[in-house]
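What you see is the complex with one protein chain gone and the rest in place.
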Amino acid sequence: MTQKSIVVVDPHFRRMEEIFSPGDLARLHDTVQVVWGKDVAMPLEEFSAALPEAIAVVTAGWRYGDILHHASKLRAIIDLAGAFPRTLNYQQCYDRRIRVLTAAPGFARGVAEMALGLALSAGREIAAGDRAMREGTEGWEHAGNIETFSLYGKRVGFIGYGSLARCLRPLLAPFGCHISVYDPWLGAGYLRSQAVQPVDLESLLDHSRVIFVLASPTAENAALLSRPLLERIQPGAVLVLISRAHVVDFEALTELLLAGRFKAAIDVFPQEPLEIDHPIRQASNAVLSAHRAGSVREALWDLGEMVVDDLEAIARGLPPQRLQAAQPEIIARYTSR
Amino acid sequence: MTQKSIVVVDPHFRRMEEIFSPGDLARLHDTVQVVWGKDVAMPLEEFSAALPEAIAVVTAGWRYGDILHHASKLRAIIDLAGAFPRTLNYQQCYDRRIRVLTAAPGFARGVAEMALGLALSAGREIAAGDRAMREGTEGWEHAGNIETFSLYGKRVGFIGYGSLARCLRPLLAPFGCHISVYDPWLGAGYLRSQAVQPVDLESLLDHSRVIFVLASPTAENAALLSRPLLERIQPGAVLVLISRAHVVDFEALTELLLAGRFKAAIDVFPQEPLEIDHPIRQASNAVLSAHRAGSVREALWDLGEMVVDDLEAIARGLPPQRLQAAQPEIIARYTSR
Amino acid sequence: MTQKSIVVVDPHFRRMEEIFSPGDLARLHDTVQVVWGKDVAMPLEEFSAALPEAIAVVTAGWRYGDILHHASKLRAIIDLAGAFPRTLNYQQCYDRRIRVLTAAPGFARGVAEMALGLALSAGREIAAGDRAMREGTEGWEHAGNIETFSLYGKRVGFIGYGSLARCLRPLLAPFGCHISVYDPWLGAGYLRSQAVQPVDLESLLDHSRVIFVLASPTAENAALLSRPLLERIQPGAVLVLISRAHVVDFEALTELLLAGRFKAAIDVFPQEPLEIDHPIRQASNAVLSAHRAGSVREALWDLGEMVVDDLEAIARGLPPQRLQAAQPEIIARYTSR
Partner (left out) sequence: MTQKSIVVVDPHFRRMEEIFSPGDLARLHDTVQVVWGKDVAMPLEEFSAALPEAIAVVTAGWRYGDILHHASKLRAIIDLAGAFPRTLNYQQCYDRRIRVLTAAPGFARGVAEMALGLALSAGREIAAGDRAMREGTEGWEHAGNIETFSLYGKRVGFIGYGSLARCLRPLLAPFGCHISVYDPWLGAGYLRSQAVQPVDLESLLDHSRVIFVLASPTAENAALLSRPLLERIQPGAVLVLISRAHVVDFEALTELLLAGRFKAAIDVFPQEPLEIDHPIRQASNAVLSAHRAGSVREALWDLGEMVVDDLEAIARGLPPQRLQAAQPEIIARYTSR
């Protein structure tokens, strides 16, 4: 029997059992020889000692500095944090044929579920109706449906079309929504091949009854949804802010919501935890959630399953299939900000 | 050109514009000659005068007494209330070949959407998380996901498999749930043909992570979910009560929820409006809604569309296709209680 | 234990084991007390003797004359032939509350599969290509694809939208076809609710790349596809004739095919077996099949499963769910010819 390949697993700030289901943890140990595999951060000297023999490093952020010249057997760096590490020397990875992979798509199903749940909660006023029941101010039947609407057949806009959008699309399919997409990093041909309509951002905001903000944060999209753009949103439409608060002018959003211009469901905030006296906490037409979309237990286990699946492939000399590989063009855009 | 057929449209307690979208209202008048067509209840003498010439009566409840011997041209009685009228002489209808049709399935899409929204709100704690944000007691990320769960791949139970269930099933399909059904009025073969698993009620309660109560009220199912049965529900599972409160022992349900035995989402109550001091209003593990599932505007318009579609068919001498026809065996069970 | 209900099962011209899988046959005997249950036709006097106690009769055609006044317990007459019997007194059935049910929808899946197979065989020239390979006249790669086309995204027309069409629609769904329907017995609203486009027959013929003839034969639709209408079909389009030859002017169809005007796939003929020297046998642009769409073994077993499922319901005093019930308006149109 051949010796197992060595993989450094240093998940800190995540925890082993949060990432790996019992079944996947067993499979991980069957597949490769795990070095470290503990919840606390691996000391740098131990990492340095282990790196030369490792075929892969699994980690939540790259805290190890400029050390890849020692990584003679390394074939993959796998991110558990949910984004490509900023502190990594990608040129060196490309030169050394080390794949940089993120497990971010593993969060996508759980976030997509939450996005749908938030959209329904806003459109059908589920959270607001529940508050009213507790306060004894509820309206019954039609009296409780003056401002509500149903998703069926509505025009929906996606801002960003990455792994999250690809998981949300099938959840919306049985509602028969017409989906428009704004994503400057994807060609119109590709978007049409996904059965969505490429549009410009203004048109998306003008015409959508539900707008899902699904874009990853980049230098280019900071406060992309500026006050003038937010003002284009239809009265009564719902803005679901689920990827990053970075993408909107949050102050403008807060003011527009307090003025009752449209509805929203918000899972991400410019500062987390959110200030206790932030005025958005009182916006009655917004559903608020404390960055809880991606961290449901099963989502983290999805991520662990993908990591083990791809380590299985890498250990056998096959290309990974489930994690997302860093594309130089995209990394360049991230890092050029 | 032939004369249009006469149809009495007496929607009270519903309203014309609530039921018929502007487009369907125009189509209604194009298709048949509408008698009455007003929101207030039609006086009985006017109804009696119009009945002999009418091919159909559209109404929300049968308030006209034993009058069908005058209905010599009548081919259909169409209910807008959402249930077959209790006060109708069905034997007379069968003898006179008058179809009794209900628009109840028109509510099904809107109720199914709400059922999914409530299930997601309970499973992912969307309403509770929103309350916490307003009170400043929220847990962020994993700290806000201690008790949450995701629908993907879960075992789901349907109590009752009528039009509501048939609309809910496709909404759950992208989540890959395994659906078990308890419905004593349907054969196992039919249920399997619908790609659901027929099971007994005990097994459904024991094994489901989400339980949807979708059964219409009948004499047989009053308080069907008794205290001993409710006690079988798994800790942390979600009971979505969306068809009628009649089906559960509501007092037992309230106590079990206040004791934290499982979670719930409840749209229907034994008394509506619910007493202002009913203890369930304080159950923190329940999402509460003031009977708002079926009365979203678009659902009522779905219903109107179905009524006009079937009047179109009836006026042309064709069988109706969209409304639900009274089946003698089912009506007998309703009325024999 | 209560006594089982009595059901007369007289399947001739079909055979018991052709209709009922071993599993369904066992289930049939568990569910009801079967009288007769043999392949040869039941003698009339035995039938007369059994009828008064029977709750249902399962038969392939009604060969028993005017005898229903003896059928005091009868609740259903179930057809196995694939069409509502012409020789039955329907008024008497309605008066006595006897449901007339046909297992015709049980054939629909098998016929729909064949319809898709024939369409692909015509569009991609599978049968013609196979003949060429045997004759040594085949064209390789592009040379063999001069006249072929792919179904993806094409405009497709359905003539008739009954159980067969409802089974074919999902098989076409992954090809992303746009489906237009001509069915004079169904309202536009109902058709739109099925996600198909109601159109007139001329428009359907003018614009469809594949035309499926799915209509049941009636007095009204004899030779509905007349020579002038057939001449509207686009060059290179495919006509799939799968329900009944009755619906087309077969002589005109033959001539147009021999003239190379369009393509076809034909499973049904005006006379069966077809004359050995019928000229259509030489039409090189037609795929020919000897009325084999509905008689694949599994289709017949589908039908048996539906019969047992509904006998299960009827024996328990519940309405049948799977077989198709005779609608007076439709029967009237059948029988008024």
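By letter and in written order, the chains are A, B and C; residue numbering begins at 1 in each of them.
Here, a contact is a pair of C-beta atoms (placed from the backbone, for glycine too) under 8 Å apart; a residue touches a chain by one contact, two chains touch by 3 or more.
On a predicted model such as this, the values are computed, not experimentally measured, just so you know.
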Contacts of the hidden chain among displayed chains = A, C
Thinking of the whole complex, not just what is shown, which of A:10, A:79, A:138 or A:310 touches the missing chain?
-> A:310
Contacting the left-out chain in the complete assembly, out of C:22, C:136 or C:235 = C:136
Of the candidates A:65, A:153, A:260 or A:319, the residue in contact with the absent chain is A:319
Identify the residue among C:22, C:235 or C:273 that touches the chain left out of the display.
-> C:273
Since one chain isn't shown, list which residues of subunit A touch it in the complete complex.
-> 94, 97, 185-190, 193, 305-306, 308-310, 312-313, 316-319, 321-322, 327-330
At which residues does subunit C meet the chain that is not included here?
-> 18, 109-110, 113-114, 116-118, 120-121, 123-127, 129-134, 136, 138-142, 144-145, 148-152, 170-171, 173-175, 272-274, 276, 281-282, 287-292, 294-299
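In this text, only the chains that are shown with their structure count from here on.
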Cα centroid separation between subunit A and subunit B, in whole Å?
-> 36
Whole-Å gap separating subunit A and subunit C, where each centre is the average of the chain's CA atoms = 50
The positions of subunit A in contact with two or more other chains are none
